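Just one protein chain is left out here, and the rest sit where they should.
Chain IDs A, B and C follow the sequence of writing; residue 1 opens each chain.
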Amino acid sequence: MSHDHDHHHDHDHDPDHPGEHGAPLSGPALRVKALESLLVEKGLVDPVALDQLIDRYETKVGPRNGARVVARAWTDPAFKRRLLDDTSSAMAEFGYTGRQGENMVVVENTPTIHNMVVCTLCSCYPWPVLGLPPVWYKSAPYRSRAVIDPRGVLREFGVELRDDVEVRVWDSTAELRYLVLPLRPAGTQGMSEEQLAEIVTRDSMIGTGVVNGLSAR
Amino acid sequence: MGKNHPKVDDYVVSRVRALESLLLEKGLLAPDAVDRVVRRYEASTGPMIGARAVARAWRDAAYRARLLQQPTAALADLGVRYDRLVVVENTPAVHNLVVCTLCSCYPWDVMGLPPTWYKAPAYRSRAVSEPRAVLAEFGLVVPQEREVHVWDSSAELRYMVMPMLPPGAQDLSEDELASRITREALIGVAEVTLPARAG
Amino acid sequence: MNGAHDLGGMHGFGPVDPEPDEPVFHHDWERRVFALNLASGFLGQWNIDMSRYAREQMPAAEYLATTYYEHWLFGLEHLLVKKGLVKPEEIEARVAELRRQRVGRPAAGS
Partner (left out) sequence: MRVLKGADVEQVIRKSGGARVHVELPAKFKAGDRVVARNLHPLGHTRLPRYARGRRGVIDRDHGVFIFPDTHAAGTGQKPQHVYAVRFDARELWGEAAEPRQFVYLDLWESYLDPA
């Protein structure tokens, strides 16, 4: 389509300091600024709290958290059992608790079962272990297709499943948040927990990727 | 302008112009084709055709039976060739309403092009799930004891409602009756009414 | 409600479009509206289900044509207004004021 709608990440071309050089703020940037200044003025929000929140979710939590959990589950069978049976407590051992991760479920991939996670109604996602979701996870194409054509979606992500593999799509529309425990790739026997954590990708924990031992660096 | 009306958009306007001139230039479009098509659907067809059929049916029982049972033949009597119309009859027990939830199918040849609201998401989404509420917004309150039949014309048949003859209209001529039958009545979002006669 | 947010199984949205090395936020306003939502939620005037329902109130066509944090902005405004914490005309006035400042024109009348 030649007159396609704006792509989500080039809505405005002044991403970080909109309007800094006298360019007019527009659209949501302008509205958000107006709303923030109003709420601060009315004493309804504390500007320091806003900065703290942003810092937390932009720099402190992210998929590295989930990767550490996965790597431990791969190397410590007792931990893996706890993780599958009582996910929230097992994650609390790492200090990964709180908002949007209060009720966690880990679903395990096996050679014959592949799990993948979506939220068709909004964009629910396990924040404490994966951080905030990527744009594609929140987009209409993923939310609409993951439940009806998971194999097609997986192919676009470069994941080709054998026909005998059962695909389980977890539509997280309630208050449970899902993390996929990916298969540990072959040829990683000698790797330490820390090294393993390095090769676990975000997408493998959503279920739109697999962990590839060969590309492990 | 209501919220259902398309926004005037310079972008769309210039794009349509560009496309028309390109097709003309490539010889893919005859110079008078657009004007002729527009004239046909803007001026030559319209709800007056359906209104004529209904008015005749109201005055002529044999024609009424034919319009309901053999609509293609009944339309041919009026000089209209159209073979996929179904006429559904309102009665004291049943009120009919036509919609196309999937796009905006409409019997062009007997009713002209559909109004904007008929093509808008609000009507298309709600007519099937809450027809009485939609009708009430059009000012037509259908009592609970009267059934509402919604015809979703998503296949190749096209539906037209035959409204009820309003009380006091028995003595009117076919022309007078036809002039009272609105497009809305033929879709089923209105009844036919007679204006209170002055003096 | 049978809204545009209920996307499961709908056709026509095209392929999923992952972005390599995607940043957490793409624009500064996304950062701000994210934090504003969390901080305002703490006021205790509404719950998470009300927040979700507020986002679903966005007109259906607009919902599909906008991005995630625009839904959050809509929902936040909706709740703030509904709970009487902010008036719609206050928001519009502030928007107009900021727009004038950014364009660098003097305020109306001066």
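Heads up, the rule we're going with is that a residue touches a chain if its C-beta (ideal position, glycine included) is under 8 Å from a C-beta of that chain, and two chains touch if they have at least 3 such contacts.
Treat the numbers as computed from the prediction; the structure is a model and nothing was measured.
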item: Touched by the hidden chain, restricted to displayed chains; value: A, C
item: Contacting the left-out chain in the complete assembly, out of B:S44, B:S129 or B:T193; value: B:S129
item: Residue numbers in chain A that touch the chain omitted from display; value: 43-49, 51-53, 56, 97-100, 102-103, 105, 120-121, 147-148, 150-151, 163-176
item: Sites on chain C contacted by the missing partner chain, in the whole complex; value: 1-2, 6, 8-9, 38-39, 42-45, 47-50, 52-53, 56
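We adopt the following convention: only the chains that are shown with their structure count from here on.
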item: Innermost chain, where centres are averages of C-alpha coordinates; value: C
item: Distance between chain centroids, defined by C-alpha means - chain A, chain C (Å); value: 21
item: Centroid spacing, where centroids are CA-atom means, of chain A and chain B in whole angstrom; value: 51
item: Whole-Å separation of chain centres (CA-atom averages), chain B against chain C; value: 40
item: Junction residues of chain C - those touching two or more other chains; value: none
item: Multi-chain contact sites of chain A, meaning residues that touch two or more partners; value: none
item: Residues on chain C engaged by chain A in the complex (per definition of touch); value: 5-11, 13-19, 22, 24-29, 31-36, 38-40, 43, 52, 55, 64-65, 67-70, 73, 76-77, 80, 85-86, 90-91, 94-95, 97-99, 102-104
item: In the complex, chain A residues that touch chain C; value: 5, 7-9, 11-12, 15-19, 22-25, 28-39, 42, 44-46, 49-51, 53-54, 57-58, 62, 99, 120-123, 131-132, 134-136, 138-145, 147-148, 153, 156-157, 171, 203
